[in-house]
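Right, one structure below, let's go through it.
Note that one protein chain is taken out, while the other chains of the complex remain in position.
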């Protein structure tokens, strides 16, 4: 009996189980398509709407053939509020900032994959997401493993950014446990695949520019840096890099640990935090690789500490799954009281 | 109600459903790991053994953490026969040629992913698989969509090669329907990702040799050519190529069609053959791409015919799934009378 | 004394040698940049103008820093005719169709990298390049090794397409020698890197769409097919494919050879045709790979023939060099009476 996967909830054969109605607004982008793929096979939900902006509404989604065969329709907020119990927003920040409160006010649960509601501090929000004027009530930050209680009772979830997800899962437990030296610089050197930049062609994501290349971008000016700083409660030097691969993030985190802190101490904190978490795998000094988590909802975390108190943490995720659509469904499961792995293994 | 995926069989929550015992011999290679990944979440089976050769038995499989957590043990044929109802062989040809008959004789159902039992003609087998001395009874060639009746009653299935799977699903229906002109050359130019070459490092699969390169190999001498020729009953000029990607095969097939045959005639044959098949998607003149089937069990088929009677067929699969482990599980489902998509969507 | 490279012409130290004035119209695309890179270090020429359309004139070309440091200026045909002895056109077909005759009439030598003047047959040209109304006098088709005499005396050279270059260098000598069976189908399955599609971002060249994928396109409708058919004087079934790499083309060519033709007979023809050519390397049955010619002006050709008269030819080039800018400079060298390798090794 070697199988580790937990038993699933009863499948769709049981009609009532699939009675939860979900909608995806922004269904043709990369995260939208991943949502459709996951939700179409999720045993507890039925997709009642998938929307796109007018110009792409008729677009074919060949990868989803035989998986999701419904129509992609223009966005119609009142219809969404009427036909869905939960709405996923895979929209630009501005569109999400406007739509999310309307849906929540109408009693619909909302999982927002944009950045519009991730920053709690008003000044930070004004700087990075000026289109978001206020935070609605019942809002949770959906870093599932570390915010589960808030997600359980949320009306609306701000799904974390991809870089913050990879980084904070490795870093926040150590900060919370007091293992990170006060005042020392925290450097986060993050490497991402190109799908994180979305589906719109640009020079920066043109194949011939990215293949065989690596580049840094957004130095001192990426809003995911603000989100990471919110998560750890202090300054972080965050530099993202574009890698010649499609999916995945590897975040290398350089910190000073508190005096006397050992690798085993980190292991203990991680084990305590994530020991029972199905989607976090602790690999210690063997260090994780993007390949091992691509096309999954896992976050793999490794770490090393040397005698002089330097620590290197390495965390990897699939940016479209644990960094976006996978975690969004994980949050939905938690909001609905389902096993959080439902539809995700 | 837009969801296209069929209802699943009841999940593992139902204890009896998971009572079928399966084993994987050769569990640490790429196809073996894919088998573990699929079977671990399959609601109707329990993995009772996963074996590897001595030197790799202790090997870590980091990608399978939290998915399959059992032990990898040395191969023990009597134990396999005792502890499993079905055994998947992801072994070298020679090892499979020896082990498969022993297991079948012991009453175990066998799904062999090696090439040892794919060729029915003794002379062909002597040339390409000299280690295989005879074919056992109850053997089916597991090209599921085209051999379902044989698979249903088989004691043992020879799972097709990756190139033949992609090629024959597109080509055999047209040959069977008489749409391919007699006597004209059939050219199969196939492009494969590197994972088809297996997990053992070699100069040919060294990253620095493959990245940024494309090469032809095995001209006039690849045994998958013999398997394709068996499938169509005549000569085929098959040339495989190595591409700088990991997973996927695209097979471009050049034939002459019988006089007067139109694109619509091909569409009609394909629709008749595959119209109800969950894992074959017909895309017609829009032509398929590897990306759309990677990490799935789908085979996407497109076709074009011109006025002069030339036809170009394009077929794509994921070589590790529909071209190996996915189709193997599909065959298992058919052998067990389950919905063939169980565990595969 | 193992060095095979031929002695170069005297370098730029000799002032008169560099007195030939060259201009590049369309200098910021991929082929334009390659031209600047080659010409800037070419010992016999001086770049007197590099132009671009208005919107990109101020564009930075970071790869060319310290190599070409001149200005990119708006296109000014009279200035070009006045300031350059030879003009390279790396422009869209329509712009080249208009500009080339004006420059040639002004006595400037022109090397046109567009497709505007490649097809001699008026009906074919009307179909594929309707913007080209007539062919000027003094025009040569610049497949250097096979058209050298014409290039030597040309006022204007139509530089061949990338697919035709790779394909015709392998195929035309066999057709010319009568080794290809009459009436049998010729199939050309060509695989290209993405840079052949140019520098303008599009969905088809978006990194996330191409990485990990392979696709066929232009079936029965690619104008390079017409150019190949012109070169061999008969029908060819040409299907190009997009590969997940940046530079390089591999063309796999399937023909029937005349009765009794052996691999050695092909070798003999190739040796006679290319034995003294510095940029064609004959590799025979060992078959060539893109990696071996990337970033060079070489074309490597391999071939196999079986007992039944089937032949497979494989030809590889770098699409931006031998398939475009490298061959363009090779043609310039021939037009100027220089050693054809000048600046290209």
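Order of writing sets the chain letters: A, B and C. Residues in each chain are counted from 1.
We adopt the following convention: a residue touches a chain if its C-beta (ideal position, glycine included) is under 8 Å from a C-beta of that chain, and two chains touch if they have at least 3 such contacts.
The model shown is predicted, which means the values in this text are computed figures rather than measured ones.
Asker: I'm checking contacts with the chain that's been left out. Which of C:32, C:115, C:173 or C:212 qualifies?
Answerer: From the options C:32, C:115, C:173 or C:212, the contact with the absent chain belongs to C:212.
Asker: On chain C, what residues meet the omitted chain?
Answerer: Where chain C meets the chain not shown: residues 1-5, 7-14, 39-41, 43, 46-50, 60, 62-63, 65-71, 212, 278-279, 281, 283, 286, 288-289, 291-292, 295, 298, 300, 345.
Asker: Can you list, in ascending order, the chain B residues touching the missing chain?
Answerer: 30, 193-195, 197, 199, 201-203, 205-212, 244-246
Asker: Counting contacts across the full complex, list the positions on chain A that touch the omitted chain.
Answerer: 184-185, 187, 189, 191, 209, 211-217, 219-220, 235, 237, 239, 241, 243-248, 250, 252, 254, 256, 287-291, 294, 304, 306, 308, 310, 312, 314, 316
Keep this in mind: only the chains that are shown with their structure count from here on.
Asker: With chain centres set to the mean of the C-alpha atoms, which chain is at the far end from chain B?
Answerer: Centre of mass proxy via C-alpha means gives C as farthest from chain B.
Asker: Where chain A and chain C touch, do the two copies share over half of their residue numbers, giving same, or under half, giving different?
Answerer: same
Asker: Where the CA atoms of chain A average out and where those of chain B average out, how many Å apart are those spots?
Answerer: Result: the chain centres lie 34 Å from each other.
Asker: Hey, how far is the Cα centre of chain B from the one of chain C, in Å?
Answerer: Here the centre of chain C sits 40 Å away from the centre of chain B.
Asker: Which residues does chain B have that touch at least 2 chains other than itself?
Answerer: 211-212, 288-289, 291
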